[in-house]
Each structure stands twice: as C-alpha cells, then as structure tokens.
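Here's a structure for you.
Removed: one protein chain of the complex. Kept in place: all other protein chains.
Right after this comes chain A.
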Amino acid sequence: MTDINHIQPVHLDVLQEAGNIGAGNAATALSQLLNKKIDLHVPSVRMVDFQAMQAIAGGEEEVVAAAFLRITGEAPGSMFFILQKEEAEELAYTLTGKKVNIIDDSFDELAASALRELGNILAGAYLSALADFTGLSMQPSVPSLAVDMAGAVISEGLLEVSTKGDHAIVIDTEMEEAGNNNTDAVTGQFFLLPDPDAFEKIFKSLGVEWL
C-alpha cells in the first residue's frame, strides 16, 4: 500500500512534469480547436486535505462547469476539467454561436454537449500524452458534465481517495489565452487526482524510487 504521506519533493517534481506533458498536449488541442494561442501555467502539485481540496477551484460556492471522468487501467484516478462560469459561457458561445447563461434555461443540451465534448477532447489529449510518457495504460471514461458549486462537484472526485486516506495529491494545471491582459484570465483548469494505488506505478514507470 502506498502511503502518500511519505511523498518526497522528488516525487512532486515528477508529478509536475507529468502534469506539464499532459496539459501541454491538451493546450495544443484547445489551441487548434479555438484557433487561438493558449498558454500553460506551470502545474502545481500539492498534497491537500479535503477541506482545502473543496476550495481549490476558486471557492466552495463558486459556480463552475465541470467535466468529470474516471480513469481506469494501470494508473487509475479521477480527472476534472473545470471552467469558471464566465469561461464556460464564453467557450459555449465560441463553439455553438449561442449566448447562454449556464445556470438558467438558456443553457440547453447543445451548449452542454459542446462543453462535455470539449472536456472529452482535452482530457483525452491530456491522458494520452501522460500514458505515452509513463508507458502505463490509462483509459478515460466518457465524461459527465455538471454545473454547480465547485465544492459539491470536486468532492465527487475525492470519494475513491477518501476511503484510503485523509489527503489527496492533486496535479493542478491552468490554461490561459495568450496575450490576454486580464491577469485573472484562465481558460480552464485541469485536476488530476491519481488513486493512492496509482502512485507507485507512476513513479516506477518514470524511474523514481518509492519507499
């Protein structure tokens, strides 16, 4: 059994590189889709307790659109692609040509399915790069989309981890449209939450000693 409390800085570095490679591929996919240049922030890898995790997407009660999927295979885990309310509305407009408000009736099935498909493409790009990098099989489930309080949606990704420990390791990567002067501008955020049993395999595949 992998005890994530024993994690060392070198392990966090490896996970950061893994996040960089995965999200880099996803940013390329998004850039092609939107025909815009997308910048990637350096991923942050943290060990957090559940209360901190709930607040990680900008506040527990912040409204977000979240595509969530489970990863099966050799390195199982959970993945989120999170858009803040305004980002989701802007992307839905870009993809469908319709102005929507994601928390009322104007958020129809077309807009929802556009965002779900976006999550599918980006998460798929992220995971296939990560699978190539580690040589581990990682199959994403079809994503499900929810628009709700960040705390409520994020907690869903913690269930698997929470049966095995009181902390989660999250690889958090933000994307942003290049040249946007608004310093808060983010065009989406990935959370990768490997299941506790996945860490040993990830580290081994990348040649890092685990205790």
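The rule is short, and it goes like this: a residue touches a chain if its C-beta (ideal position, glycine included) is under 8 Å from a C-beta of that chain, and two chains touch if they have at least 3 such contacts; residues count from 1.
One rule holds for everything that comes next: contacts and distances are computed from a predicted model.
Which name from "EF-P lysine aminoacylase GenX", "Deoxyribose-specific ABC transporter, permease protein", "Probable chemoreceptor glutamine deamidase CheD" or "Cytochrome c oxidase accessory protein CcoG" does UniProt give the chain that's left off?
Per the UniProt record, the undisplayed chain of the complex is "Probable chemoreceptor glutamine deamidase CheD".
Thinking of the whole complex, not just what is shown, which of A:Ala26, A:Leu136, A:Leu158 or A:Ala198 touches the missing chain?
Only one of A:Ala26, A:Leu136, A:Leu158 or A:Ala198 touches the chain omitted from view, namely A:Leu158.
Taking the full complex into account, find the residue in A:Leu12, A:Leu34, A:Val147 or A:Ala178 that is in contact with the omitted chain.
A:Val147
Of the residues A:Glu61, A:Asp108 or A:Asp132, I need the one that contacts the missing chain.
A:Glu61
Contacts of chain A with the missing chain: which residues?
Answer for chain A: residues 50-51, 53-54, 60-61, 63, 68, 70, 103-104, 141-142, 144-156, 158-160, 162-166 touch the chain left out.
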